[in-house]
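Everything below concerns the one structure shown next.
With one protein chain withheld, the remaining protein chains of the complex are depicted in position.
Labels for the chains are A and B, by order of writing; each one numbers its residues from 1.
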Amino acid sequence: MSTDTYTPVEDTGFGKKAAGPVGWLDDRLGLAGVAKKNLRKVFPEHWSFMLGEIALWSFVVLLLTGVFLTFWFQPSMSEVVYDGSYAPFRGLEMSQAYASTLHISFDIRGGLLMRQIHHWAAALFVGAMLAHMLRIFFTGAYRKPREINWLIGVGLLALGMVEGFAGYSLPDDLLSGTGLRFVDGLIRSIPLVGSYLEFFIFGGEFPGEEIIPRLYMAHILLIPALLLGLIAAHMLLLVYHKHTQWPGAGRTNDNVVGYPMLPVYAAKAGGFFFVVFGFTALMGALVQINPVWAYGPYNPSEVTAGSQPDWYMGFSEGLVRIMPNWESTFLGHTWSWNVFIPGVGGLGLLFTVLALWPFVERWVTGDQREHHLLERPRNAPTRTGLGVAGMTFYGVGWAAGGNDIIATQFHLSINALTHIFRIGIFLFPVIAFIITRRICIGLQRADQNKILHGYETGVIERSPDGSYAERHAPLPVTEQYRLTAHDRLPALEAPAETDENGVALPHGRVAKVRHRVRSFYYKGAIDKPTLAEVEHADEHLAEIEGHPVHLGEDFQGVSETGIPKSH
Amino acid sequence: MSDEIQSHDSSSTPVRTEPVQDPGLQPHQWRPTDVDPAQERRAERQISGMFTVAALLFVLFAVSYFAIDSDQTFLNWSASNFALGATLGGGLLLIGVGIIQWAKKLMGDHEMVEMRHPARSSAEDREAVMADINAGLQESGVGRRPLIRNSLFLSVGALAVPSVVLLRDLGPLPHGQDETVWKKGMRVVNDVSGLPIRPEEIEVGQLINAEPAVFFPAEGEEEAEVHGHELLAAKSKAAIIVVRMRPEDITPSEGRENWGIDGILCYSKICTHVGCPISLWEQQTHHLLCPCHQSTFDLADNGKVIFGPAHRPLPQLPLGVDSEGYIIAMSDFPEIVAPSYPELARDQKRLDGES
Partner (left out) sequence: MRFSVRTLSTRRRHPLAGLVVLVLGLVAAAGLWSALAPKPAQAEQYTARDVEAGRELFLIGCASCHGQNAEGITTKDGGNYGPSLIGVGAAAVDFQVGTGRMPMAQSAPQAPRKAPEYDAEETRQLSAYIASLAPGPAIPAEEYLNYQDVDVEGLREGGEFFRTNCTACHNSVGAGGALPNGRYAPTLKGVSAKHIYEAMVTGPQQMPVFNDDLITPEDKRNVIAYIKRVQEQPNYGGIGGGGLGPVVDGVFVWVLGIGGLIGFAIWIGAHGARSKKKKA
């Protein structure tokens, strides 16, 4: 099994037989030219680099299970009389869409399983995209040259949510119909053109006969095609830019250290596909999702307590719930701010902020360099704080979207909850920002202490005069390097407002604003130690020969709590 | 911008500025499976074991597919769903874990280093491309023949016309939404059963989910006047609730004093916020809650909004009694039902003008 007994593949029996067809292909496609660059392409390894992969593989699972579902699903709103296996509905009038969904669930073997896998994979697809995006955000991986890929990612997230909503609406059960009714109200609330959009989208008055066939087209053709295109672009850019990596010994901004595509990365990524598929299949086997038979067919005069959208629309739903009831009439028109602002404005704001952020940050920091090393969240306290504030904002909206369930499960008043969320959506993000930034700065200080004073060994020494002190020992140099391999803080000089003759400089005001924002961005952050400080600390720590007890050869640095790690 | 951070100049002599020097890649450490043949064989057996079990599970999948009836249960779940999912999922998971384990334990794990290149193209490439573009533009004469160029832009821009016009038939133009199927004299009937209602049948504290009589077949008829998707569209505006309160609890606003029958009032069932049907009526507080976004209306006080995101009060339908003693509507809704839309103010004005 060792390499010395290895026979090159072209010399094996299989290789000799395959040589002809492979040569034939290369004669026509020139595959070797592409393969040469990519087969042994290096990818760095870290668990957080695999979040996007979860989304990618969920998407593949969605394509596979979705194709299965299309064999039986009928996207029609024509009324039929149900005559399937589910007894409580026998003889009931319902749309073909709902009847065929029941047919898939009860009369096609494995149909319920595929429906459940499809729904779980959809919820995971959007969830993994969001988790992946948070990882990118908090490590600064969207910085130059990856801004375009960030924008593609924002587009994928938005499309994924629309795709999910379209799928949620297709079965035409009471829950999905209630969701469509909400969307109808949302579309109507769009100023000036609301009624026109409503009539064009629904083919007349709600619910009409067209919306499910149209959503079906969008769900299985239009949006998946757009998603596929954007995913391809996302991956190509990933390959072109090469993956970012964490800083560490030997890992610089100019190289990438990791395992080659063939065989290790291909095996791990390919294996992960099977893991994601298997995992969603097990969820489909064990955990019930969207039991459409429980809700009954859509009827505009019926509703169920606990009507909710799927989780990724919960944020919007929550904003709609906590919005004050503003509506005004002017210019002869009705303006439904109570629906339009939270419903259209909420997600609009979220995606606008996401799309603009890399450019805003670049404007604030003035950083024009390429970045291939990730930044630890603590080393960008303001960005991390803003990120957590954004998550809190999203989280409050999300929780508000389930306020009725929270009220019944925890015996709270739904009115009190609504009031708390109304205030909390503004207050909690601010608190979260302040706390997070403080924590980041505290962690930076802890890192600095570890460099300058060594790590805490846990050995308590008693001095001759009776006082106690904990012995510190220097960190291994690889660890010291890891903790200091980030940018030094820039000097923050106030920009000159006037030139030497006292004439106001052009852009003086913009520069002033920028300076102020910049000071806020870097406020409180701890710079890494200077060379002189470290040299001084080295002298001081040199007296100590490592850990006073015994470090051993296996010593691998220390954990966050200062405990030496060894294997 | 003087304070711009300049990009690294790699050619300058290295001056030590960093507090800690990069110690470089650390020497490779071997895995137990690299140095211990026993461990290696164990990993090999373990991995091939996973693949074999996965194959067996897929066979079991086929067995469950044919052997388990759709109505059999297991732990009160569908046995078929469970067996199919567990075998398929288990098998896939084992394949995945096996492949990854193979990569982790047995495949070479020497870290490799690849150098990066800047994302931008080289200066020569940029120059060459600019030269090509200029050559092309010059030969095309785009700059020299503005007439051709601009008329081309015009024609391509005009392509928007057919593209937009083609979409016109997506739906009819909005025609105002101030009418429902209710009209004077139409009976209020119980939803589902379609039976007409007499005032004396209704107790104080009673809630009736009701509909206009046209949604149900008239006597001797097979099919209702309104049916199919037209029924759904009509229902999403005309559905109502009828409630009875003690007359002394009700505070009708001016002009509404005779809209009820001895404490029996009728309101639209469609929320004025985004259109959920609402019937969560609290008989003691007379409050009506929407389960979708918690808008709360006071039915004893003309359907006024007392909480939540809805703005307009719930429209009320004036009631009367016909010659046979059954409850009827005295007109269509005097206010616009269902969620607001831009032309609502205009349509409401028209309604007010009619009455």
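Operating definition for what follows: a contact is a pair of C-beta atoms (placed from the backbone, for glycine too) under 8 Å apart; a residue touches a chain by one contact, two chains touch by 3 or more.
Only a predicted model underlies this, so the values are computations on that prediction, with no experimental measurement involved.
Peer 1: Name every shown chain in contact with the chain that has been left out of the document.
Peer 2: A, B
Peer 1: Using the touch definition from the top, which of B:G91, B:G260 or B:P291 touches the missing chain?
Peer 2: Of these options, the touching residue for the absent chain is B:P291.
Peer 1: Any idea which of B:F61, B:F82 or B:W182 touches the chain not displayed?
Peer 2: If we include the chain that is not displayed, B:F82 is the one touching it.
Peer 1: If the hidden chain were put back, which of A:S307, A:T365 or A:N379 would touch it?
Peer 2: Candidates A:S307, A:T365 or A:N379; residue touching the omitted chain: A:S307.
Peer 1: Using the touch definition up top, pick the residue from A:Y98, A:Y216 or A:F272 that touches the left-out chain.
Peer 2: Candidates A:Y98, A:Y216 or A:F272; residue touching the omitted chain: A:F272.
Peer 1: Kindly state which of the options A:V22, A:L286, A:I439 or A:L452 is in contact with the chain not pictured.
Peer 2: A:L286
Peer 1: What subunit A residues would touch the chain not displayed?
Peer 2: With respect to the unshown chain, the touching residues of subunit A are 45-51, 53-54, 87-92, 105-106, 112, 116, 119-120, 123-124, 127-128, 131, 174-175, 268, 271-272, 275-276, 279-280, 283-291, 293-296, 299, 301-311, 314, 401-405, 407-409, 411-416, 553-554, 567.
Peer 1: Which residues does subunit B use to touch the chain missing from this display?
Peer 2: Its contact residues with the unshown chain are 29-32, 34-36, 73, 76-78, 81-82, 100, 104-105, 190-193, 195, 197, 201-209, 243, 277-285, 287, 289, 291, 294, 296, 307.
Everything below uses one rule, namely that only the chains that are shown with their structure count from here on.
Peer 1: Can you work out the whole-Å distance between the CA centroids of subunit A and subunit B?
Peer 2: For subunit A versus subunit B, the centre distance works out to 20 Å.
Peer 1: Give every residue of subunit B touching subunit A within the complex, in rising order.
Peer 2: Touching subunit A from subunit B are residues 1, 3-5, 7-8, 10, 16-26, 40, 65, 70-71, 77-78, 80-82, 84-86, 88-100, 102-104, 107-109, 111-116, 118-120, 167, 170-174, 177, 191, 209, 211, 228-229, 232-233, 235-236, 239, 269-270, 273-280, 291-295, 305, 307-312, 339-346.
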